[in-house]
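Quick notes on the structure that follows.
Only one protein chain is missing; all other protein chains are in place.
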Amino acid sequence: MSRRKIAVVITARPSYSRVKTVLQAIKEHPSLELQLIVAASALLDRYGSAINYMEKDGFEVAARVFNVLEGENLTAAAKTTGIGILELSTVFDNLKPDVVVTVADRFETMATAISASYMNIPLAHIQGGEVTGNIDEKVRHAITKLADYHFVASESAAKRVIQLGEDPASVFNTGCPSIDIAQQVKNRKGLAFDPYEKYGGVGSKPALDNGYLVVMQHPVTTEYQDSRKHIEATLRAVQQLNLPTLWFWPNVDAGADGTSSGIRSYRERYEMENVHFFKNMEGDDFLNLLDQSLCLIGNSSVGIRECSFMGIPVVNIGSRQNRRDRGSNVLDVDYDENEIAQAVQRTIASGNRTPSSVYGGGDAGKKIADLLTDLPLKFHKTITY
Amino acid sequence: MSRRKIAVVITARPSYSRVKTVLQAIKEHPSLELQLIVAASALLDRYGSAINYMEKDGFEVAARVFNVLEGENLTAAAKTTGIGILELSTVFDNLKPDVVVTVADRFETMATAISASYMNIPLAHIQGGEVTGNIDEKVRHAITKLADYHFVASESAAKRVIQLGEDPASVFNTGCPSIDIAQQVKNRKGLAFDPYEKYGGVGSKPALDNGYLVVMQHPVTTEYQDSRKHIEATLRAVQQLNLPTLWFWPNVDAGADGTSSGIRSYRERYEMENVHFFKNMEGDDFLNLLDQSLCLIGNSSVGIRECSFMGIPVVNIGSRQNRRDRGSNVLDVDYDENEIAQAVQRTIASGNRTPSSVYGGGDAGKKIADLLTDLPLKFHKTITY
Amino acid sequence: MSRRKIAVVITARPSYSRVKTVLQAIKEHPSLELQLIVAASALLDRYGSAINYMEKDGFEVAARVFNVLEGENLTAAAKTTGIGILELSTVFDNLKPDVVVTVADRFETMATAISASYMNIPLAHIQGGEVTGNIDEKVRHAITKLADYHFVASESAAKRVIQLGEDPASVFNTGCPSIDIAQQVKNRKGLAFDPYEKYGGVGSKPALDNGYLVVMQHPVTTEYQDSRKHIEATLRAVQQLNLPTLWFWPNVDAGADGTSSGIRSYRERYEMENVHFFKNMEGDDFLNLLDQSLCLIGNSSVGIRECSFMGIPVVNIGSRQNRRDRGSNVLDVDYDENEIAQAVQRTIASGNRTPSSVYGGGDAGKKIADLLTDLPLKFHKTITY
Partner (left out) sequence: MSRRKIAVVITARPSYSRVKTVLQAIKEHPSLELQLIVAASALLDRYGSAINYMEKDGFEVAARVFNVLEGENLTAAAKTTGIGILELSTVFDNLKPDVVVTVADRFETMATAISASYMNIPLAHIQGGEVTGNIDEKVRHAITKLADYHFVASESAAKRVIQLGEDPASVFNTGCPSIDIAQQVKNRKGLAFDPYEKYGGVGSKPALDNGYLVVMQHPVTTEYQDSRKHIEATLRAVQQLNLPTLWFWPNVDAGADGTSSGIRSYRERYEMENVHFFKNMEGDDFLNLLDQSLCLIGNSSVGIRECSFMGIPVVNIGSRQNRRDRGSNVLDVDYDENEIAQAVQRTIASGNRTPSSVYGGGDAGKKIADLLTDLPLKFHKTITY
């Protein structure tokens, strides 16, 4: 019997980290054939060339889709999605997958969802049903309405997808595949690598032995104008805390300019003696780094997801993760220098590192591969009410 | 004070008929400026050049968007949508509308929804919240999740949009604007024009004085392979009934080939002595024609919408209108020659022509224009649960 | 040793007819692998679905490229070319041809030339170096400047390409491959098929036994506005001649509307008792039909090319074939009813059917395949002066 062909489209570095164990489980499954399609910023140097990591991890790339239109403005984001549809529909025509899998809620993933659903290819969506309160949310729930299968990360996400009119028989709470890796990393003792040596980066190189902070803050698309003001509050808070800090550059997004140029400009004006900047890091190294850190600062979903599972203190800034499930490790604050600094000091002082299983138990990849093997193929659905 | 700029994107002839009174009301409103954007099949000869009717009706066209990629297959439908995004994002950049309005659920309307929402332009959707059970439904509900305002056509549609997690304050049951025209037409006595003379067409020209049937049957996208079989059942039923019949060609759609070639092939093989074929007809002439007919046969939404309001008997074939609100005028049948023929005979015999107000009271256009004037502008939303 | 992969891109029915023997010779060559790419109107029903003939002729299609943007205006022609580049570059990426072959001078062939040359794939051009005096000429000579090898059809074309600054070592007068088929057809006695039965079409069915005319007239792109006036002169001339006439619809082109609607409108106003209209015909049937005809009327390149080789009288209208090589069989006339009619009468009366070898000896396909086998691969060139 021929194996089912499962096309997974990865458009960005963090999406790869998130579903790496799914890719692994599909690749190893005797009844499945993985068709890995790498697109958008996942192909580009400037955004960390996720494709290099995929190939190093032993995945074969079935198709590359260059669709990022330069401009870093909202019109370019729309056009990038349009080009993505033009290109992905050709790729699907060539690869003839039995199922297409799309991940999460980045704007350009809509191209995957539209191409597959318009071509009558069953569409599976990983990580639907969550809330955040930005443009991602429009995208995420619209993809839910285009998708035929839903592999969600938490109980509340499952409920939300069902309430969106999806057939409960098509909704599966598999847990989040990012937790699978967190589980592996959590068992390590200490920092397994020297981040400065392995990942380069710029800025000073503070000693990490007595604890350090990690910062990762992305622009929030619909608040384009404010990106720069937001990042400056964080920059001043970190300056005020004056602890060894490892800072990660943001992903591409309309608005990246505001955040990135805010950082660049601040660095030119002020000495940041305790801060080192990285462009990117392999997923498990990053989790190991977080696991050994005092606290994560920013608005990355890693904070509420992997960090909750691993019990790492998080100071979560602004609206980006609003209303997402989280463990007791997360302190929510506004874009305010003092609020940020005080929350960091408070959480470090408390010493609380209690883990949570709200995002699953570390076996999401395997669960999803098994479902993809057995699910009846369909691309026709109707709202349940 | 400057008037709000309202961009309405029309991509097909039936969409124009549906929202003509909305366009009129926006155009005439002292606080609004209409930006009419004509795209896709609405520009093309083969699909009845809706744009000619718009201009004849006195509307000025602000932009034309050619985005139909020839091929009439599913891949071309996806690519048409991708090209639509590329083109519409430029148009929105140039016109800088305050609100973009998109209509209903055709596949290519997704391009309007994505371009507007990705560019942070408030998006209003006319006619969301309905059910049908085909690809249109994926599109319709996905657009609901991208839209900021919802002008729905019935109470059950309003409930459904709210259940989809939309803020009730953004959902308005205005009734369906197509009813506005039906209301005007309903007052006429008899057929106000000679259809053969005014619209040409091909085939025999049966006398219409003693009653006639009207047929309009579109392909159902997700059942591409079956389009031809479906249309043949209807062709045989009409042959069997042997009554004067006026038949309308289907719109473009992936699958149009099956339906159209089915009709062409049947005509080559059999004499259809009582049947005349039209390519298209102005909206109010068409309603007048229906109003004077014995019965409408097919799967057009006109059957459950305008015909319900006007009390015209309808034999509705197959799944295309499944679960939509309808009056007691509609008889639902399968793709089966005998079932179709018998339903037609039964409904004609009954003489029942009771009207229904399930799709509103004939003032939707005005209601929508007033709402567009007063609604607070926003492009940021979150799911309500 | 691995065979050279030769990608040939066919974008229209007449281009297929022209290079069919080249495709055959490549396919049969032991050192070559044919990658047949079918694009644009060659895929579409409305333009005669050339792809069906290719498959019936035993060619395997390596890729299909839908790139015709509907609209039949000049902007759509430009955009069709842009989409062609987007799509063909992906196809070349996948197929990795050693050489790309493009044919003649239709506007959309520029997409082939640009994709190949920008991707550093050696580009061969069939039928460069000719003159006509319309937009085709801009395209044709621009492609010459992008191409690395030139397979030209006549001695004067070879001289022209060399004068354009191409290295004489890259210019080969192979003769025109369309002549290869003309050679085969020329040996047949009488009409080998019943055109009405085999090709359907519309209009009256005049008897063909006592001689008949053939008409094929295409719009001339840069004279868009005049297309309709031009075709009407021909229609009136044919009416005046009142001989049995077989008329072929024009190809797609910006301007097709003027020509096509001119024909349609004329037919509605006048009886054309002696005229039958065809949409398309297989290449060798068409040549057989011409070979048995009294005269070809119009502006098709078949008139000066195959008809010269076969010695068929031709009345060539207007500027489309200006300055192309031709035999003594061709009478050139203006867009003028009387001039056309008189030239037809004169050429029929003369009985002159002298053949010419200006376009080669009937072995172009084989010559081109041999050259493609042996030519050194290169994509780098410089002007010779």
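Order as written gives the chain letters A, B and C; numbering starts at 1 within each chain.
As a convention for this text, contacts are C-beta pairs under 8 Å (C-beta built on N, C-alpha and C of every residue); 3 or more make two chains touch, one makes a residue touch a chain.
If you're wondering where the values come from, they're calculated on a predicted model, not measured in any experiment.
Contacts of the undrawn chain with the visible chains, over the full complex, involve A, B, C.
Only one of C:Val8, C:Leu23 or C:Ala111 touches the absent chain when the whole complex is considered: C:Ala111.
One of B:Val9, B:Ala25 or B:Leu86 touches the chain omitted from the figure, and that residue is B:Leu86. Only one residue in the set A:Val9, A:Val68 or A:Val344 touches the chain that does not appear here, and it is A:Val68. Contact with the chain that does not appear here is found for just one residue of A:Ala76, A:Leu95, A:Ala192 or A:Ile348, A:Ala76.
Where subunit A meets the chain that is not shown, the touching residues are 43-46, 66-71, 73, 75-76, 79, 83, 257.
One chain is missing from the display, and on subunit B it is touched by residues 83, 86-87, 90, 94. Residues of subunit C that touch the chain left out of the display are 74-75, 77-79, 81-86, 89-90, 92-93, 107, 110-111, 114-115, 117-120, 131-135, 137-138, 141-146, 160, 163-165, 222, 224, 322-323, 379-383, 385.
The rule is short, and it goes like this: only the chains that are shown with their structure count from here on.
At the centre of the protein atoms shown, by the Cα-centroid criterion, sits B. The distance from the centre of subunit A to the centre of subunit C, with each centre set as the mean of the Cα atoms, comes to 54 Å.
Chain centres here are Cα means. That of subunit A falls 40 Å from that of subunit B. Looking at subunit A, residues 83, 86, 90 sit in touch with two or more other chains.
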